[in-house]
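Working notes, structure below.
Missing here is one protein chain; the remaining ones are kept as they sit in the complex.
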Amino acid sequence: MTGHVNILYFAALREQLGRESQQVPLSANGQSVADLLRVLRQHDAMLDEVFAATPRIRVAVNQKLGGFDTCVQPGDELAFFPPMTGG
Amino acid sequence: MTGHVNILYFAALREQLGRESQQVPLSANGQSVADLLRVLRQHDAMLDEVFAATPRIRVAVNQKLGGFDTCVQPGDELAFFPPMTGG
Amino acid sequence: MSVRVLVQQAAFDTGAETARLSSLSDHIGGMGLFIGQVRGGDGLLSLTLEHYPGMTETILNQLAQEGMQRFSLLGCTVIHRVGRLKVGEPIVLVGTAAAHRGAALSATSFLIDRLKTGAPFWKKEEFANGHAAWVDAREEDEHAAATWGQMPPSSS
Partner (left out) sequence: MSVRVLVQQAAFDTGAETARLSSLSDHIGGMGLFIGQVRGGDGLLSLTLEHYPGMTETILNQLAQEGMQRFSLLGCTVIHRVGRLKVGEPIVLVGTAAAHRGAALSATSFLIDRLKTGAPFWKKEEFANGHAAWVDAREEDEHAAATWGQMPPSSS
């Protein structure tokens, strides 16, 4: 089963990357967020640089806060962002 | 030096006594609230009855919460009332 | 004036009171508010609030000043109604403004806890069946007030 995932970036990450979202293909099941991110960073020098320079990046999978070991499925919505500062 | 003190009663005390204030003569200095109250109760059966039946009566002297050992001066304003229940 | 204390029969305007606090300083980051109202149940119709005119205002002002100092407030409001108030009607508003939320919220608790047992107000309940009775002081209210320490002796 193949497909894609939609990735969103917020706040400082969005600004530094100069993009607020991107679609990436997801060819195999069983990948974690960390697996996917490793591949993305290998193919995207800017992404690699920004993620390397930003401490404490959070991830949400389908709008739910998760860990980098969360399993990613085709059709999922991923979001990366810095620690939240509401209120 | 002689004079009087003004005594106020509030809430349940006021209702049970059927009066909200009274003036009483104060003939000598050096009396405490307790001294004065003892004399008043000896001469006023109703006051004695109501005070005996009401637990935890508070006193304020010149609008300041005090103890029954507070010294009373001519011209003072005394107030007796049950525990406060504001808010 | 950063401290506002009122004892009145009339209702208060929560929106206007919040706006007043908010405008006191550009350095306000948070405001805390507590509003007490007449809680229904057991056939209660109304409360009648009695107070000790003069002493009430003095005590509430002392309390507000203590809150200002203790929590480094930028503003503080205490409004307490008196007279007959029906179920659902507001009784008291306590409002605080501070640089940070912790101070504003702690000060709000402090003011209402202390006010409950330390200001000369008394409540009489009136029920649908005609029964009326003065409200007894609640021990837990006295404990709540005591957790903030003793009221310092005021200089008169």
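Labels A, B and C are assigned to the chains in the order they are written; within every chain, residues are numbered from 1.
Definition applied: contacts are C-beta pairs under 8 Å (C-beta built on N, C-alpha and C of every residue); 3 or more make two chains touch, one makes a residue touch a chain.
From a predicted model like this one, the values you see are computed outputs, not experimental measurements.
K.L.:
Counting the whole assembly, list the visible chains that the omitted chain makes contact with.
P.N.:
A, C
K.L.:
Just one of C:V78, C:L105 or C:A119 touches the chain that is missing; which is it?
P.N.:
The one listed residue touching the chain not shown is C:L105.
K.L.:
Take the complete complex as the reference. Which residues in subunit C touch the chain that isn't displayed?
P.N.:
Residues of subunit C in contact with the hidden chain: 13-16, 18-19, 22-23, 26-41, 87-88, 90, 99, 101-102, 104-105, 108-109, 112, 144.
K.L.:
If the hidden chain were put back, which residues of subunit A would touch it?
P.N.:
Output for subunit A: 8, 10-12, 14-15, 56, 60, 62-64, 79, 81-87.
Criterion: only the chains that are shown with their structure count from here on.
K.L.:
Please tell me the distance, in whole Å, between the geometric centres of subunit B and subunit C computed from their C-alpha atoms.
P.N.:
27
K.L.:
Taking the mean of the CA coordinates per chain, how far is subunit A from subunit B in Å?
P.N.:
75
K.L.:
Got the subunit C residues that touch at least 2 other chains?
P.N.:
none
K.L.:
Which subunit A residues reach two or more other chains?
P.N.:
None at all.
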